[in-house]
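Got a structure for you, questions after.
Missing here is one protein chain; the remaining ones are kept as they sit in the complex.
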Amino acid sequence: MLGLLASILDGVLIGAVYGLAAMGITLIWGVMDVVNLTHGAMIVAGMFAAYVLVGAAGVPVYATLPIVLAGGFLVGVGLYWLSVHRVIGQPPLMSLLSTFAVNLVLVGLGTAVWGTDLFNVPASLPGFSLGRYTFPGTHLMAALLTGVIALALYFFLYRTRLGKAVRAVSNNREAAELVGIPTARVLALAFGLGVALASVAGMLIATMFPFTVLSGDAYQLKSFVVTVLGGLGNPTGALVAGIALGLVEGLTTPFVPVSWTLVIEFILFVVVLITVPGGLLTLFRRRRPA
Amino acid sequence: MILRRPFFWIIAAIVAAFAIAPAIGDNIELRESLVLAAVYITLASNINMILGYAGYVNFGSIVFFGLGGYFSVWLMSAHAWPLAAALVAGGVAVSALALVFGLGILRLRGVYFALSTIGVNEGVMAFVANFGPWGGSTGIYLSPALFQPLGGPAKALWVIYYLLVGIMGLSLVLSYAVKRSKFGLGLLAIGQNEDAAALLGVPTPRYKAIVYSLSAFLPAIAGGLYFFKSAYIQPPDAFDLQLSTETIVVAMLGGQGTVAGPALGAFLYEELRGWLLTSPTFSHFQLVVAGVLLLAIVLFAPGGLMGLLYRLWPRLRSFLE
Partner (left out) sequence: MNAKGGIKVGNKHYKVRFVEYDDQSQGGRVQQLYTRLILQDKSQFLFSPYSSGLVATAAVISEQYGKIMLIGGGAEGKTYELGNKYLFQCITPADQYLSGAIAELKEHNPHAKVAFVYSDDPFSKAVVAAAREQAKQAGFTEVLDESYPPSTTDFTAIINKIISSGADTFLGGGHYSDGATLARQLHDQKAGMKWVSILVAPDSEKFKTLGAAANGITVPSQWEPQVKYKPQFGPSIAEFTSEYTLKYKDLPDYHAASGYQVGLLLQHAIEQARSIEPDKVAAALNKIDATTFFGRTKFATDPGHHGLQIAHQMVLAQWQMKGGKLVKEMVWPDAARTASVVYPLP
């Protein structure tokens, strides 16, 4: 019983971090209808940024967070002008391919520099024990920081002028342009934010698990699943869905062989896409009287 | 009549070139390089029917190739079916499955559809990795004895090659025939504007399901041949998402929506990759080169190579498709 509880709690902690990564994808999609396929590569970039900063520059592990956040934002803005700006408003295939192309380049450069060796960021914090089960301090810290970043994002989107501009462009680009919002710059800003979220998620994951240059694919797929469950374009949904997915994983692993979890996850993914393409949260909204 | 059109004879000439070139002087080295090109052309031509004509991005098209491989290899090794029967059965089974999947996910559009195809591929891969009769994650190893009915491995590889070239030719003809048909016009209309197409009387759900299933048939057979040649099959090789995305890259490179484009793109891409891999300077940077190339096409030449050729020589349009 305690085991089940521990499993669920752990699932929720890590699910929150997956939710953070998914917020990056969903924010970009919501604002400009682009599925960012550099997402996995940017998660890995965050991991290696943390590795290099801690290893070579001696920065304390959690002090790398603001640096990764700022760096991710700048890289994201750059990537927007390089690969996304020209394909805005075109069929989805074009932006899928242009971001996929950048992904190929980044992964190719990464393997040329670091090979496919394993890297580890030494991070250790006192954990918290529940009987024989232990929740590592790094997991607790990652979930906590995820909460802080999500709140900050919420504050930015709903309480600041710039954030309101982002939401206006997201709702209706033409109308936003008519009232004088510089859309291209707002799009670049949103793309930068999305990439920053991905790389911070990568940095937090790196404090918990070792990684390689190729780790991005697995996390990117996970982010897709979370994004779809939460509804494309819905940052709150992404966070909730990440936690929910962690909950489901925590609930199933004690009873089902782990090798089946992926099958369950992807069936869930496809079924949700077909039946509730707006994400699981819409199920609750529909119940309200219209 | 399709036989009267010059483009049909261009296809015939390409197939003949593939068949004859390695046979001259028994050039097995060339054959091995063309095998992969033929596989890419088959995959790209088939994905083009749904991507280029109907405008649906299928990221997981490789699931047909992998499942076809599994069906055929399993029928041959566990039930001792002859090659031809196993291939056809694999193709039919996968097409039927595609119809079932298609009826579900083709209700989605745009990015939603694209994401769901990734889900289908990954879900099927995870399932096969747990599926006992197909060897789970260990996959299926074929005994060299299975090459004996074809006259031993040396001869068998030639037979497999000619069959693959045949499948490649059929893919091109199919792609051409579909484009020229009323069915194809309906698909192109869906690609332009699905709602308008439906209003004009195109039975969109039926057309989409048919093209999805149709685009599964020949890749499934190609998968059977490919994994028979490899003599083993495992989930990560069968359902390799990277090969799937490469297929899209190839179709784009050549020019989606045209018949000749995907074939041209596939051929050039495979030869380029083969060269990069064996070049001492670029072997570490081949992903980078592929990425830069793709980005340049998407941003500056979205019509692909065929688009460029048409712009340079507009008269090509009269006999190329």
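The letters A and B name the chains in turn, as written, and every chain counts its residues from 1.
Just so we're on the same page, a residue touches a chain if its C-beta (ideal position, glycine included) is under 8 Å from a C-beta of that chain, and two chains touch if they have at least 3 such contacts.
All values reported here derive from a predicted model rather than from experimental measurement.
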Only one of B:84, B:277 or B:296 touches the unshown chain, namely B:277
It is residues of chain A that touch the chain not shown, namely 3, 6-7, 10-11, 14, 116-120, 122, 124, 127, 129, 132-136, 138-139, 205, 208-212, 215, 217-219, 249-250, 253-254, 257-259, 262
Touching the unshown chain, chain B contributes residues 28-29, 32-33, 35-36, 39, 126, 129, 136-139, 141, 143-145, 152-154, 157, 226, 229-232, 234, 236-237, 240, 274, 277-278, 283
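Following the convention adopted for this analysis, only the chains that are shown with their structure count from here on.
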Distance in whole angstrom between the CA centres of chain A and chain B is 32
In the complex, the residues of chain B that touch chain A are 51, 55, 57, 104-105, 107-108, 110-112, 114-116, 118-120, 122-123, 126-127, 129-130, 137, 241, 245, 248-249, 252, 284-295, 298-299, 302
Counting only contacts in the complex, chain A reaches chain B at residues 29, 33, 35, 83, 86-87, 90-94, 96-98, 100-109, 111-112, 217, 221, 224-225, 228, 232, 259-260, 262-263, 266-267, 269-270, 273-274, 277
